[in-house]
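Below you'll find the structure, written out as structure tokens, and then a few comments.
Of the protein chains in this complex, all but one are displayed in their positions.
Every chain is named by a letter (A and B) in the order it is written, and numbering of its residues begins at 1.
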Amino acid sequence: MYFGPSPAVYHCHHFNLFLDQTIDDALGFEAGSRLRFLAGREFAGPLLSGIAEANGATTPAEKLDLASKLFAGMGHGRLQVNADAKGGDAKGSFLHYGYSWSQKYGQIVKRKQPADAFGAGFAAAATEVALGLTSETMSAQESGCVAMKAPGCTFTLKPGDRVAKLPPVGEAEVGKQVTPTFNGLYEEVIQPITQGLRDFTAPVAGDERGLVQAFGVFVTLHLAGYYNRISYEAVQQVEKKAPQSVGVLEDLLRESGHVCVFNTFGGILLSPEWEGMVGPLTGEPLPIIEGCMAIARALGFGRWTIAEFEPGKRLVVRAPCSYESVFYRSRYGKAPRPNEYFLQGACLAIAQLAHRVDWKAKPMLTQDFYNALFRGGPLPWKVEQPKSTSCGHSISEVVVTKVEGARA
Amino acid sequence: MAQETVKDAVGDVPSLRAVFVTAMPDCLLYDSWVRPEETWAAEDAASYFGDLVRANREGLRALKSWSAEMQVTIESADVLMIVRELRSDFVVTLAFQREVPLGMVRLHAKRVMDRLDQILPTLEAQQRPRAVKITEFLEKYAPDPHAALHRVALRTGIPLNTLRKPESLENSQVALLEASVCDILGLESLSL
Partner (left out) sequence: MPEPIPPGGLILEGERAKVELENSCFERLNWRCTLRALPAGSGQAASLVPALVARGYTEVKRVPSLLEAFHPDGHRVAVVPSTGRIQIRVSMKVPEQERAKVALELAEELGQVAEGAGP
């Protein structure tokens, strides 16, 4: 999926927060937030340039205004940049990362560091584009954050933060990696649902705060490049400095996908829109799996297909590629092992949604529900990825199987 | 377990919904009684009351105040709880029906506590490894508890399988563990 010239994807606050947290856990807050800032700045730049050109914005004021509207329209909150070539400041309210962190964790944990490195990157890129400055040279640092109980989010911008440029990953590069689509099982069910979903997700829009609250989550239209850069660079850095920790990092990258899909797809399945379109949930696993394939397609994750499904035992999902693999191939070439972490975590979550949730009881998919379902040791389902287009295989394939003798 | 049971000690108090006996200092459930119609799981709740009393004691210490008779009353929409230290080895939590007048609750609580003081044994505090206490604390209070140990493994470089056996951690690893748990929980230190 593209937004203007930029590969884009919808993700919820569960994914966004858990992924950013994982990057910081892996690299330490300083290096983690630096990477998140750089990724935000790198990928927001081309988006802002492209959108400004498409909308005929020519003056700095027009471009900065457009940037603010774009940020809010994507569900990231309200961001006002006030800067010139010598720097300046930016103010944020209801920024997606900081605000949703407060909502999700603010009553459980005290936060000591700011949360909006992506917002900082976006503010820096907006300044560069508005003023015609060299891209990826403006720095932005968040000094106050609502996640730290400040009244608002504040950023300081300064020039002179130049870094070596990385190979671009935009529409042209990604386009070369996209492979032909194919059908899987139960397409006669999945395809009409996908079309219907596109109808009912189309009206979902930002509110007065610049946030998109739908299906029980905060949704953002986000830049695929941001997610991919922070994930893959974190893996590369950990491979160099602490190779014994790579497995744990990959587990947590998968968990980001797992928590996202469980909550977002679960929220859609429980919505009145779904009930109207598909009917009440029966509790049988197959309709849940079919529904989740349709949701994945409608949200721009890719054309996921059911290759095999044996209820209670095995689920095999195949896709022609993913937003992860096309990035990896474009920037780094062939991967040494399958590494589509979101796809892996998502498929695992789909199997769990199909088999472990009592849908007829109309559950509340709360944090407590999630914690209770997933605590207490190894999960009863496991996921493997035998094939990945990152590695040069012709398709990406994920296999989810029930662990023998495992709990329900 | 005492010959006269906790159930015997509370049977004649109809307004009492449950009793939790928490062994200190490790905040482990020692014994409990829950009225049959309640859906509470004693092991889920008991350790938190131990933490509550410990935190209160620290708070009082910070105010240069100390009392051997400290009792905490918790009033919520549907339950009234008395949480009290019983000697240094137990914290007893009594959960009453909400509509019972507070004065009556205190009277019942005193009688029940006196009985429990007679029947509960004197415990020799076990010296459990600090790393075990830290990982239990993390699991109780971390957001996303199912992923908490993974996060510690990633932050510290200590292998996950090693963290799953915290009693085997070396001193330097325990220090790393404690520092990362403080960071994850946003705390300056852990009162364990």
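Convention: contacts are C-beta pairs under 8 Å (C-beta built on N, C-alpha and C of every residue); 3 or more make two chains touch, one makes a residue touch a chain.
As the structure is a computational prediction, the values presented were derived from the model and not from experiment.
Here is the thing to keep in mind: the chain we left out touches A in the whole complex. Annotation: of A:G87, A:G216 or A:G247, A:G216 touches the absent chain (contact as defined above). Per the touch definition above, the residue from A:G28, A:P363 or A:P386 contacting the chain not shown is A:P363.
Among A:E62, A:E273 or A:E308, the one in contact with the hidden chain is A:E273. Of the residues in chain A, those that touch the hidden partner chain are 103-104, 106-107, 196, 199-200, 202-203, 207-209, 213, 216-217, 263, 266-267, 270-273, 275-277, 279-280, 362-366, 368.
In the analysis below, only the chains that are shown with their structure count from here on.
Rounded to a whole number, the gap between the C-alpha centres of chain A and chain B is 38 angstrom. Of all the residues in chain B, the ones that touch chain A in their complex are 139, 141, 143-147, 150-151, 153-155, 157, 159-160, 183-187. Residues 18, 21-22, 25-26, 104-105, 108-112, 242, 244-245, 247-249, 251-252, 255, 259, 367, 371, 374-376 of chain A are the ones touching chain B in the complex.
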